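Here the complex is missing a single protein chain, while all its other protein chains stay put.
For reference, chains read A, B and C in written order, and residue numbers begin at 1 within each chain.
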Amino acid sequence: SVLGKAAYGQGKSVLRVIPHADLKNLDPIWTTAYITRNHGYLIYDTLFAMDEDFKPQPQMVDSWTVSDDKKTWTFTLREGLKFHDGAPVKAEDCVASLKRWGARDGMGQQLMNVTDSLEAVDDRTFEMKLSVPYGLVLESIGKISSNVPFMMPKRVAETDPFEQIKDYTGSGPFRFVSEEWTPGSKVVYEKFEDYVPRDEPPSAAAGGKVAKVDRVEWLYFPDQTTAMNALLAGEVDYFEQPANDLTPILESNPDITVEVNDPLGNIGFARFNHLLPPFNDPEVCRAAIMAMKQEDYMAAGVGDQKYWNTCFSVYPCGTPNASEVGSDVMKVGDPAKAKEALAKTSYDGTPVVIMQPTDIPLLSAFSLVTAEALRKAGFKVEMQAMDWSTLTSRRASREPVDKGGWNMFHTWWIGADVIDPMSIAFSGDPEKGWFGWASDEELEEARKAYPLAKTEEEKLAAAHKVQERLWAIGASGHLGQFFVPVAYSKKVSGLIRSPVQFFWNLSVS
Amino acid sequence: MLRYILMRVLATVPVMAVVALFVFLMLRLSPGDPASVIAGDYATAEDIARIREQLGLNDPIPQQFLTWIGVLLQGDLGTSIFTNLPVTTLIAQRIEPTLMLSLTTIVFSVLVAVPLGAVAAWKSGSLIDRFVMLFSVAGFSVPVFVLGYVLIYVISMKLNLLPVQGYRSPADGLGPFFAHIALPTMTLSVIFIALIARMTRASVIEVLQEDYVRTARAKGQNEFTILIRHALANAAVPIVTVIGIGIALLIGGVVVTESVYNIPGLGRLVLDAVLARDYPIIQGLILFFSFVYIVINLLIDISYSFFDPRIRY
Amino acid sequence: MDHLLSRHRAGDHRAGGQCDGRRAARHARPENCEEDVSEPVLDIRGLTVELPKGADRRYAVDDVRFSVDAGELVCVVGESGSGKSVTAFTVMGLNPPRALKPVAGEVMVQGIDVLKQSTRAMRRLRGEKMAMIFQEPMTALNPVIKVGEQISEMLEIHTDLSPSDRRKRVLETMGDVNLPEPEKLYHSYPHQLSGGQRQRIMIAMALTLEPALLIADEPTTALDVTTQAQILRLVKDIQRRHGMGVLFITHDFGVVAEIADRVVVMRDGRIVEQGPASEVLNAPKDPYTQMLMAAVPSLTPPERPEPKPADPALEVKGLNKVYGSTGWFSSGRLVHAAQDVELTVRPGETLGVVGESGSGKSTVARCVVRLVDPTSGTVLINGEDVARLDERRLRPHRRDIQIVFQDPYRSLNPRRTVGQSIVEGPMNFGMSAEKALANARELMTVVGLSPDALDRFPHQFSGGQRQRICIARALAMEPKVLIADEAVSALDVSVQAQVLDLLADIRQRFDLAMLFITHDLRVAAQICDRIMVMRHGQVVEQGLTREVYGHPQHDYTRALLAAAPGRETRFAGTAA
Partner (left out) sequence: MALAKDTAEEEGVVGARREKSALGLVLAHRGVLMGGGLLLAMVLVAIVGPNFTSDPMALNPTQRLKPPSMELWFGTDFLGRDVFARVVSGARVSLVVGVAVAAVAVAIGLFLGMIAGYIRALDAPIMRIMDGLMSIPGILLAIALVSLSGATLMTVIVAIVVPEIPRVVRLVRSVVLTVREEPYVEAAIAAGTRTPLVMTRHILPNTIAPLIVQATYICGSAMLLEAILGFLGAGIPPEIPSWGNIMSEGRTYFQISPWIIFYPGIALAITVLAVNVMGDGLRDTLDPRIARKM
């Protein structure tokens, strides 16, 4: 590492970034962690990528054809693509990478369910044969958020999908410098000189990925205040997710730009456990939702009005699927009304156990607001504090409360993850669904219909049906849409608007 | 002497074994489950079960312990669940900042505290003594992080004197190194200074009542020489001892200080690992710190004979 | 007026004893004698030192006046707390400045009033004009500095000698005090030397600058008799050779008899009597001095009746005790503290155990009482072996054998009334509280204390009284064997005499078998029927007291007896 340090410095441009989290895993297929996804975007390229309008655009793929029965898809790679070890990117690499992704990712699994074969035809061409016409092929392959089908060399992609990869040879515009990786503190990327960007201007994940700095350093700061001070003192250039409350200080500094980069924002979720009383009764869930007032959550958790808005759609407001169909229950926001509704239900005073992740201030605040609201609505509430990692292990438990189970927890999804009904967050399958295990066959049918829809109208109808069912069974409380700004030094330019943080096109003067 | 050292080293074996067993049980009997953490947000129950199986978490506890100890004895502290890196590598990466911070803290504390304590003892009851005592009580009373924040606010933010955060290796130049390490050192030193000053004062006061100090006075020796040559030399053993005991305090303080000043050291590693339930790191680090503590105290015990010729092994 | 008178008297004494008592000194340095006649090296005139408020008396030292001439050795005697040390420290200017303030008088050292000197000037005087040696040679030397350097420090402070010259001087002085191989000892640390050698180092240190006045505060109390004898000889010898004035503090009249030219007797901070040694020791004028002299036990054992033949109450056979565990992680150092000890004590008989420090006397006692477990051997009490019994089976035997310890201040639980302490034992064996208390009241009378005192706490009694209470506590168990481990060593002579009488009385009254452990040959001579001499854990000689004292068989016993200070002197009022 001494050599590494000596090597840079003179005349090389460095972008020093405070990432939103510590990079712990380097396998973006194995984990869904956003930080690993961002890492993936730095070092891997994708076949397709989503543009600003949430449309998939070719990225590594040069051209593709679809058979008339919409069942056979043929893709041809661009020329000159190289892995970081110098080997050319071949179709077989992409096939292996897609297969590995398909074994882990929710959307990928759905795609693989309808895929009969996926094979390389020659070095630059591969073919995908489906059993049914499927409407989300490109949307899946061009998925913008976790898990993103990143293209790895075949030897790497053949790693068991449930084991982490150990070889970090990538295909993207930056190269991972493993010698300088200090987990918990520092990750270093260097420009990959042989990367061939597309000619189009960048548009979200799509377009030309031009590395404009020689080196990107992620310097993880566990402490927000220290992180902010470091940016103010000019010790770093880019602060990915400053706490909303810190933005006034950052904004007051003329050398620093604060702006919202993610048009979709994040959606706050209050999740019920539908297996256990009292939330095994949808009416009780709906009563609880009525007690939730989005303004309270947003004010408590986010603060400054310019970073949040209420949003009564289950899809992020501002995206094609967003609507308020069936959302009345969410709009109530009044414990008194909730109390009336609760009185009509079977609720017998069973205490509601809320898991409060104390190491995440936003979710901690959400939990407190919920607790207060539910108490006012006549629920008996028991808060159980824990850290997020305990919560993630406990929320997997389907046991009754006294055996380590739970009734509620809070989280948020980034907008891009809940943009359509395919998100696991909307599952109605009590077996394979998301924690909380909402169960509704109608809901599942509507979700299945979505990718099979022939027209945009049908698609939209399916999406709205999903939303209606979600509200009908009181699957989750939606707590509002909020935006986390980025803050960076005026020396930095070339930021790409996108729900995901990218580091190409950024330059430091 | 050699025999003594050998015996002492052997005597640390049961202690280390106690630590190992304790650490192992503590982690295994706790409710957190690393498998579900690893599996991530979207994982299903089967995913988690599979990961548990891979990690060997389904084996009987005694078997897990034996497996672990077996590997441990080969100098392998295990592999971090999340980063997939050997714990020894992680420790190696992180040890320099922690080591440097500890060293600067010890050196700075000793340089400040010993003269302070000695003078306080000499002028026992005087204003300066009162001040030292007050400082040492206060040093035990102010939480490290509050102090850290105040220092950052005043010295870095308002006066713009020193960098806010981070660590620079002395290999990259001593200037930046000292600039970065100054505030953390001051923060961490306060409690250490309090501890050492207090102990120095107490033992020097005690030594000053010894007969041989009276002898020195009877020779007509002046008070200052008595303080340095007779009192401090004899107070060295308890002072060194308290430094050894203080190592535990130091390690604790390092955890907080490193997180306040964003120093990529072992303290932060352990905190992150605990929050992430990275068992191998937690186990490895607690063992490592205990080992360091035991070794330092062993060295200190052995060093007694250097300070006090009566102690011969 | 009073002061003036006493001042005259003091002067008279001095005039009377002039040069007479110091013939030897004159011999050594005849040219100095005449000068010194006019001016004593130390002249204390009406010194009064105030005690802090709340002390049991107002003055630590009250109107003390005496002088020390060159070549003269003056002993200050008196019981504990009489102000001997305070006087000495005042001369050296080493008293704690706030606690002890000289409020009146003058202390002239070679014509300079030390009470009026600045701290700086005092520092110069110390070492150059006067030097001091202390009681505990171990603690008085700095443990982390080589002894040679500690002596050298004296020269470093007061002279400009070069290091090599200093070294030469130090080696000379070390030779002067008969230290063997000065070159080697120079580089030793105090703990590597024996007690006697350490005290020699102290003396060497005091002598380096050849001060006019040497003050010695009980310099031999911590030493064995044999070593004590050597040191006393050395001090006397040096005093003669250098013509120094020596102020020698002690409470041992044997020592006084051995070395003193003149004696000053103090009590409660006042001088009750002073004069030439022979006068004070043989014909004391003051009643207090007379009482003190009478209390000094004689070295000649009195005639004792033959003990009645009876079955032994205590019989010890082949007793061994090895200290130091042989465990895994022990240092491996073993101390053979008792080796093949054999002894028997019959009812009504006192067996004395004498020997110098560390010879294993206490070890034997502790094994017999089973406070420690003997390594091997048998301890028969009433014919039953208790050496190997476990605590439960041992308990019934415990009441038969009781022990009284040396330190009266630590032998009673400070948190319990003496009554509680006394009844504890009997109640352990099932006696009712009322009965035990009634017995205790009776015993208090036996040991000469008021029964009402049972409700008090130990700190409300003097040392002698406490020792009586300890004896009462032991007697409450109605033991067959009583062990007294240095039971009178910590007491002043006068008190010591009373407690010894008590013990003798009790032994007779209860027909006790007594094991009397002491290092004081005088005491042993007076109270023991038979004597056992120990050395290095072994019994070297055993026999009737008269025979052992009169015709010691073993060399060691002979050396021990020869070393007893003042063995030639007969104190006024001593029985024999």
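The criterion applied here is as follows: a contact is a pair of C-beta atoms (placed from the backbone, for glycine too) under 8 Å apart; a residue touches a chain by one contact, two chains touch by 3 or more.
Here the structure is a predicted model, which is why all the values come from computation and not from measurement.
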- Query: What are the shown chains that the omitted chain is in contact with?
  - Reply: A, B, C
- Query: Which of B:Trp68, B:Tyr167, B:Tyr212 or B:Tyr293 sits in contact with the chain that's absent?
  - Reply: B:Tyr293
- Item | Among B:Phe65, B:Tyr149 or B:Phe177, the residue in touch with the chain that has been omitted | B:Tyr149
- Given A:Val325, A:Leu368 or A:Leu495, the correct residue touching the omitted chain is A:Leu368
- So which of B:Ile5, B:Leu72, B:Leu275 or B:Ile302 would be touching the chain we can't see? B:Leu275
- Message: Which parts of chain C face the unshown chain closely enough to count as touching?
- Response: 369, 371, 391, 395-396, 398-399, 401-403, 405-407, 410-413, 415-416, 421, 424-425, 428-429, 452, 456-457, 459-460, 470, 473-474, 477
- Item | Those residues of chain B which, in the complete complex, touch the missing chain | 14-19, 22-23, 26-27, 30-32, 133, 137-138, 140-146, 149, 153, 157, 198-199, 202-203, 205-206, 209, 248-249, 251-253, 255-256, 259, 270-271, 274-275, 277, 282, 285-286, 289-290, 293-294, 297
- Contact footprint on chain A, counting only the chain that is left out: 223-225, 228-229, 243, 245-246, 248-249, 295-296, 299-300, 303, 356, 358-359, 361, 364-365, 368-369, 371-372, 383-387, 390
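Here is the rule we go by: only the chains that are shown with their structure count from here on.
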- Touch graph across the chains, line, ring, star, complete or other? line
- Query: chain A to chain C: how many Å between their CA centres?
  - Reply: 88
- Task: List the centre-to-centre spacing of chain B and chain C in whole Å, with centres computed as mean CA coordinates.
- Result: 50
- Item | Inter-centroid spacing, chain B versus chain A (mean Cα positions, whole Å) | 40
- Note on the structure: Within the complex, chain B is touched by chain A residues 2, 5, 22, 24-26, 31-33, 106, 146, 162-164, 166, 182-186, 219, 221-223, 225-227, 229-230, 232-233, 235, 359, 387-390, 392-394, 396, 398, 404, 411, 424, 432, 434
- Which bits of chain C are touching chain B when the two form their complex? 92, 94, 122-128, 131-132, 134, 136, 139-145, 153-154, 157-158, 189, 191, 202, 205, 328-329, 331-332
- Going by the contact rule at the top, pick out the chain B residues touching chain C in the complex. 3-4, 7, 10-11, 210-212, 214-222, 229-230, 233-234, 236, 307-310, 313
